[in-house]
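The complex appears here without one of its protein chains, the remainder shown in place.
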Amino acid sequence: MVDLHGRDLLCTQDWSIEELEKTLDLAFEMKANRYDHPLNNCLDRRTFFMFFYNPSVRTRQSFEAAATELGGHAQFLEPKSMRLKSAKTAGETIEDAAHVMSRYAVGIGIRILETALEHYGQGHELLQEYAQYASVPIISMAHDKYHPCQGLADVMGYRMHGGKNLKGKKFLQVWGKGALVRSWCSVQESILINTRFGMDVTLAHPPGYDLDPEVIKMCEENAAASGGNFEIVHDLEEGYDGADFVYSRNWMTSGFYGEMQKNGVDAAKKKEIELAAKYDDWITTKDWMSKTNDAFFTHCGPVDRNAEVTDEVCSGSKSIVYDVAENRLHVQKAIMALTMGKK
Amino acid sequence: MVDLHGRDLLCTQDWSIEELEKTLDLAFEMKANRYDHPLNNCLDRRTFFMFFYNPSVRTRQSFEAAATELGGHAQFLEPKSMRLKSAKTAGETIEDAAHVMSRYAVGIGIRILETALEHYGQGHELLQEYAQYASVPIISMAHDKYHPCQGLADVMGYRMHGGKNLKGKKFLQVWGKGALVRSWCSVQESILINTRFGMDVTLAHPPGYDLDPEVIKMCEENAAASGGNFEIVHDLEEGYDGADFVYSRNWMTSGFYGEMQKNGVDAAKKKEIELAAKYDDWITTKDWMSKTNDAFFTHCGPVDRNAEVTDEVCSGSKSIVYDVAENRLHVQKAIMALTMGKK
Partner (left out) sequence: MVDLHGRDLLCTQDWSIEELEKTLDLAFEMKANRYDHPLNNCLDRRTFFMFFYNPSVRTRQSFEAAATELGGHAQFLEPKSMRLKSAKTAGETIEDAAHVMSRYAVGIGIRILETALEHYGQGHELLQEYAQYASVPIISMAHDKYHPCQGLADVMGYRMHGGKNLKGKKFLQVWGKGALVRSWCSVQESILINTRFGMDVTLAHPPGYDLDPEVIKMCEENAAASGGNFEIVHDLEEGYDGADFVYSRNWMTSGFYGEMQKNGVDAAKKKEIELAAKYDDWITTKDWMSKTNDAFFTHCGPVDRNAEVTDEVCSGSKSIVYDVAENRLHVQKAIMALTMGKK
């Protein structure tokens, strides 16, 4: 029996395949029966805290809507006004904050990305510290390393359009140019969960855009365990060839943090934007899509149109970006119901 | 049969008299039966998004309360943190934002006023663009041109105090001095809806405070169709003479946008404040009210006391400003119930 009550969710990698399948099954059920599912009252009068160290569009919208649809309420909180202790300022420790908030709420979501951090991994450590002291589940709403709710929404989208069994489907995760200097979290979550579900995952990016080696190693292990495949290429032809799903997205280089520490966030972004501008071919076009196995186009949103992907592809008949965005709501409802819903 | 489900509301002018009457009827019913009306559960667990490009007092309070009273939840969102695409920055297009938000919410309210815009009409265009792409209703929460919820709340107030049939009642819309440099939206909505309901509308302002000629033309057509009257005067005696309702309010000149583009928002406001200060008589006093037909005093709030109106009049026995403010809640509940409530 799978029982997720009380469990944290920092990365899908922390949950078993059975636990992820149970979550996806419930998400599909909740989508089919949006306002009338038997678990629709499972957060009745309960509070879910959302901590946004970094702002967000759809994460806030979808989490707050998810809590509402389950009969509860998600509080929108910005830690900058929370008098928390830091290296520089007196204030409340995470130990105390986590203990007290566990008295008020049934769960806590945290979003923390690069610009609120000093080095890669620090956000993950912060979530782990909250998880250590809180007696209620800690759910990542995207942090520097992972974005589990996005990963589950992605898989739900692939199943909606590609069928339940994803084994053997070729999945292309391809770097895209653009000026948004994006986090690694959605991409790392994507290659982790897709290798676990047995897809043949190709990660394509220009030289210098390497992701976390620890994540790469986990992907290789996932592929070996699931009977799928994982490879990294720097060539677009190779990447698009025969793909069933294409997910293009910009991400920063590993040099971003150091540059930010040295010269500030604006300078670090400027440097990334200049570097990214060199890779003019790295945009998903109709031409590139013609080399695939009539692939679906996906993206976690917000899309940087005409940088990561052309309008033609993003608004085309094979684009599943709105469905994937909608799925955030359903998987988050399922996660909340399973980890913190009343019994 | 009037069916408003799925309809946008950018201006009362877009709705038929029958549709407005149905909305007002429901608003009166909901006022009479505030927490027990049969439609009180029509937003059960549903989300309404509120986009505040500009801040607000009672619009936010009354919309959020309206959703709560209907069993739903209104999310308070500030687009400045939403990474939306603009002329200067990469980000999400309105097309994508509207599509995705339609998956999460049953309706979207938008407030956007002068200081967030480059020219008059741009706010209206933005609402139209959201309406084009969203599959759920777009409701104006005040934009540069119109403020339909205020117009309906106004009419509801006149009926509460002046009877259901407003035909032939003299309505004075009079410019008031003050330092708040107000938008045209409430005033334009007021003269539009009041001419449609057959009132004899007099618009009084100093020279140079002309409103949108297109709106003026619609008012003339409305009056012709409803059997009412519409005239513009620059003389206070003529304005107050025999009025049944007096609505004083400051508004900016059409020069505000150009000045703001040229010298910034503070300089533009300063110029307007200096100009307005010349018209010392343009305040609703007991003396002016003595020339009316024992008129009711109304205002959309927040009132700039002792600039637009004296304390004596605003707190006097004929003032209906608090009732009109309360009506915002009731008409917004009715609008939500009719356009986006569950069936």
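As written, the chains take the letters A and B, and residue 1 is the first residue of each chain.
One rule holds in what follows: a residue touches a chain if its C-beta (ideal position, glycine included) is under 8 Å from a C-beta of that chain, and two chains touch if they have at least 3 such contacts.
All figures in this text were calculated on a predicted structure; none of them were measured in a lab.
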Note to self: Using the document's definition of touch, tell me which of B:Pro79, B:Gly107, B:Pro137 or B:Gly178 contacts the absent chain.
What the structure shows: B:Gly178
Note to self: With the missing chain put back, one of B:Lys22, B:Arg45 or B:His73 would touch it. Which one?
What the structure shows: B:His73
Checklist line | Among A:Arg45, A:Lys217 or A:Lys286, residue touching the chain not depicted | finding: A:Arg45
Check: Footprint of the hidden chain on chain B, which residues?
Finding: 35, 40, 55-58, 60-62, 64-65, 68-71, 73, 76, 178-180, 301-305, 307, 315, 321-322, 325-326, 329
Margin query: Touching residues of chain A against the unshown chain: what are they?
Written below: 44-47, 49, 72-73, 75-77, 81-83, 85, 90-93, 95-97, 99-101, 103-105, 342
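The rule is short, and it goes like this: only the chains that are shown with their structure count from here on.
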Next item on the list: For chain A and chain B, let me know how many angstrom lie between their CA-based centres, rounded off.
Entry: 41
